[in-house]
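Note that one protein chain is taken out, while the other chains of the complex remain in position.
As written, the chains take the letters A, B and C, and residue 1 is the first residue of each chain.
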Amino acid sequence: MTGLALLLEQLPALQVVLPLLAAPVCVLLRRPNLVWALSCLTSLGCLGIALTLARQIYPHGVISYAMGGWAPPFGIEYRLDELSVFMLVVVSLAASLVLIGARQSIQREIPADRIHLLYAAVLLMLTGSLGIISTGDAFNLFVFLEIASLSTYALVAMGRQRRALVAAFQYLVLGTIGGTFILIGVGLLYMMTGTLNMQDMAERLPPVLHTTTALAALAFLVIGAALKLALLPLHIWLPNAYTFAPSMISALLAAISTKVAAYVLIRFVYGIYDLRWSGLNLPLNDVLALLAVAAMLFASYVAVRQQEVKRLLAWSSLAQIGYIVLGLSLATSAGLAASTLHILNHAVIKAGLFVAVAAVLFRQGGSTLQLADLAGLSRGMPWTTAAIIAGGLGLIGVPLTAGFVSKWALLQALIESGTWLYVAALLASSLLAVIYVWRIIEACTASTGDRDIQRREAPLGLQLSIWALVAMNLYLGINSSPGMRLATEASGRLLAPTAGVPL
Amino acid sequence: MLDAILGLFNYWIAIGLMMTGLYIVIAHTNLVKKIIGLNIFQTSVFILYISMGKIQGGTAPILAEGTLIYSNPLPHVLILTAIVVGVATTALGLALIVRIYEAYGSAEEDEIVNKDRRA
Amino acid sequence: MSFEPASAMLLAVLLPLAGAGLIALCHRWPNLRETVTLVTAAALFANVLTLVGPVLEGIRPDLLLIEILPGLGLRLTLEPLGMLFALVASGLWIVNSVYSIGYMRGNNEQHQTGFYVCFAIALAATQLLAMSGNLLTLLIGYEVLTFSTYPLVTHKRNAEARAGGRTYLGVLLFTSIALLLPAIVAVWYLAGTIEFRDGGVLQGMVTPATATALFALFLFGTGKAALMPFHRWLPAAMVAPTPVSALLHAVAVVKAGVFTVTKVAVYIFGLDFLSVSGAAAPMLWVAVFTLLAASLVALSRDNLKARLAYSTVSQLAYIVLGASLATSMGVAGGAFHLVAHALGKITLFFCAGAIYTAMHKTQVSELDGMGRVMPFTFGAFLVASLSIIGLPPMGGTWSKWLLMSGAADAGLTIVLAVLAISSLLNIVYLLEIPMRGFLRPPAQTGGNGGIREAPLLCVAPLCLTAAGCVVLFFYPQPVLMLLDTWRLQ
Partner (left out) sequence: MKLREEQTILRIVSKLLLPFILLFALYVQFHGDYGPGGGFQAGVIFATGIVLYGLVFGLEAAETALPPRWLQVLMPLGLLLYAGVGVANILLGGEYLNYNTLDAHDPVHGQHLGILLVELGVGITVAAVMVSVFYAFSDRGKD
């Protein structure tokens, strides 16, 4: 075996280890620009690894990696199937694109002696997120989830306003409750199955499925994941966290945190349990679907009424999370594929919007951006305005943007399941999206009146990041066949009657 | 009935602690108390795990002459990790409280909300 | 030129887009900018003309640009109806551009570069729409058209403009997302394809009840066709400068709406299926109602542009009516009316703009005696009015004739009566204006400064389009040939 092939074997671990190694190096380096460069390189490295893995997994199927050489199900197994590798690409791609533009914005918003800590926290968050996706071990998943969450709390707390601290605290309390719920669920499952390996669990679960313990475990897992995901009644932490976090961190959160939580939910309800099991005597699909619909409508409605741009986008994220959950609640391959695709598309769209907002804030100063502050933006920062419009159209789901494709897929899935009420809800939510997006666009193109705001385009780095994300958005909207195919294969693997290879 | 109460006493303790912890988190406005509640809540889960690993008549899982039944060490190991996570969370939570106190002059949630509203 | 027809199609979409880019680059040099606009418009028209030959020979150029989802891509296909629309839109763009230059300079408007850029993008969208080979491409063209015309509608950027723009965008986006998109998804789900095909794709796939519902979704969903109750955007868009109104009402937007309706009726439902299943019948009455109601509203409007707007709502209903008759004669009548009304209405709006530019008058009641001051403008107005009413020797005669034959074919005598009544209403509300202009004495005394027309760049186009109305009566063959090609296929 050559050295390179040897290294290829180790990619599932390297994926997670790379940012884990880079984080302490960041703390040691301290120099803001060096640290930023290292973070970029690391996330790009992760992206490279994820793509390499995808090239292996899509044609050949699941990769199983025995951590520390201990064979599964006894040791910790890193198990990469189509869905996980899809998510790996989403997360590392979003992280790379956002980090590339982060340098100036972070320098402007964070005191110089803390920048290296911020990047270290970002890398730890990346470690956690990638770990969650890669691991096949339920407890390991919990640990990574907490690593990601803890670094996120710290990142939110670095916001410039004092309210960032309160937002971070709120997030910490609810996030910890969510994490602990997942811990309980994992414990109960371990009680019933005697294993922590999720694949193993899935195989041992059917005989004991009818027990209260197994059902309680599912309830705990779903609620825990829903808390991290900010599914509607459990959403209160999210708007504040997104609003008061440093601008670029908001972009990262929007692109990564909730998306990973959505992955966790999918893993629980399809990887361990299976929503389609008839023995599962719970109306879980309906509950999830109703919550999703409530999120789509209510959150969009609240978004329409917001005056602060980041908060508006945060509420819009809540609505978009509704789309994702609605798709996966259908328990069909088409629905799950639509959800998966929307995870990617929404990550790209929302990250683009938040980075654009960061660019505006970079020129404007301050840490919150009222709609009224946007007046005259189309004159001073025409390119940024164009990016905001492109992202907004993506949120609405206008054709040729990524949002259209996933919405189309979701509509298809809904019609296929004959759930017409949900179709109506989806359309109603899109209409609300039109309104809130239009409020932003109208604010951007409004004339400044007497006030003469001097504005220039943001620095090149931010521009680059914005346009990379917008280009992704448009590319995914125009040439969506590959994304759709990957998402369909990912959901197909998860819903296959005999999921995965034998242990 | 009695069996359900006494035989499963470990679960009852865990549930009791869990509810106590959650109640404190929800009901108290003092941020430090919230963290304490959170800790109690987490501890209940630790107990749940550890009691799960105990096997009646089992000894510590160290190979020794004459013992055949061992308790399951795995939950302990897991919980050790979970405790570390809990400590990290607590530390971060407390650090945030200190900074919130410095910024607002208070660690009571309602006062903080009021101050933000006025600002 | 020896273009492949397929590449000429692509060029028809790309040319205006390239033009838009160039116009933006020429921001600082107004003369150069306007030259670019005119050159692009002329090039586009020439390019579209090259396609007429092949289409008349029965060729249908077809080009799959990109596949967005499996079986679902951006596809350009040119059939005779689309050819007609592309021709009308690109041809009138030239005239409209000339007029715009006169109007914008005459009124010293702001943001002129943005105006021409958006105009060019809107034209690209109409070309895409006209040549769309499936519903998705059509939807994209439709939405791009909506978004690119929004800045034009809100050109004045004041509160009033923004309120009008909000209604404009709100109605159009609401209908397209809430009704049109689900209809498209439903067709995709039911028929497995959203390609436009001869004879439709839905035959045998759906029950008559579903077809009726779908047809209603399509017709109401096409907000640009301005069927009541989704017509509010059209009067609201009157806040726009007049060249924009001309574009909205004659060239691009409303015609895109009725073209969509026609195309869906012909190539998605298929006329046979539409008449056999009875799916079109309810919509026929909606069209009839809109036709009459809008005429009545137009009667009560004193603002000239508002009156013309309601007239448009009414005239569009003719075309929808033609499609809903579900006979080839009816569709042909609708398609002919698409041309005739375009020529007539653009003239009327040009006149309204010319009156505003020269005299700053916007109300019908202020126009007494103005005909003597602006004889060319009011003469053109008279010609265009007669054409829209459908009196010989104007082009509108043919479309009324075809529509009536179509109604007779379908055995709907009552529709004949409706068309007759509507023509009477047209006479009342349209002819009032030239009557006032020519026959009444001027309101103010001492206003006899001789002839005072708007700038030449404004007047020449409107005389040209008025002449077009007459030419269309004596020489309708090109249009009829295209329609024959369509009917023979």
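Things to note:
Heads up, the rule we're going with is that a residue touches a chain if its C-beta (ideal position, glycine included) is under 8 Å from a C-beta of that chain, and two chains touch if they have at least 3 such contacts.
Note that this is a predicted model, so its numbers are computed, not measured.
Shown chains touched by the missing chain in the whole complex: A, B.
Touching the missing chain, out of A:65, A:171 or A:438, is residue A:65. Although one chain is hidden here, its contacts on chain A can still be listed: residues 6-7, 10, 13-14, 17, 20-21, 23-28, 65-69, 120. Touching the omitted chain from chain B are residues 80, 84, 91, 94-95, 98, 102.
In the analysis below, only the chains that are shown with their structure count from here on.
Rounded to whole angstrom units, the spacing between the C-alpha centres of chain A and chain B is 28.
Per-chain CA centroids place chain A at a distance of 45 Å from chain C. Of all the residues in chain B, the ones that touch chain A in their complex are 22, 25, 31, 34, 38, 41-42, 45, 48-49, 52, 74-75, 78, 81-82, 85, 88-89, 92-93, 96-97, 99-100, 103-104, 112, 116.
The residues of chain A lying in touch with chain B in their complex are 139, 142-143, 146, 150, 153-154, 157, 162-163, 165-166, 168-169, 172-173, 176-177, 179-180, 183-184, 187, 190-191, 196.
Touching chain A in their complex are the following residues of chain C: 66-70, 74, 136, 139-140, 143, 147, 151, 154, 157, 162, 166, 169-170, 173-174, 177-178, 181-182, 185-186, 188-189.
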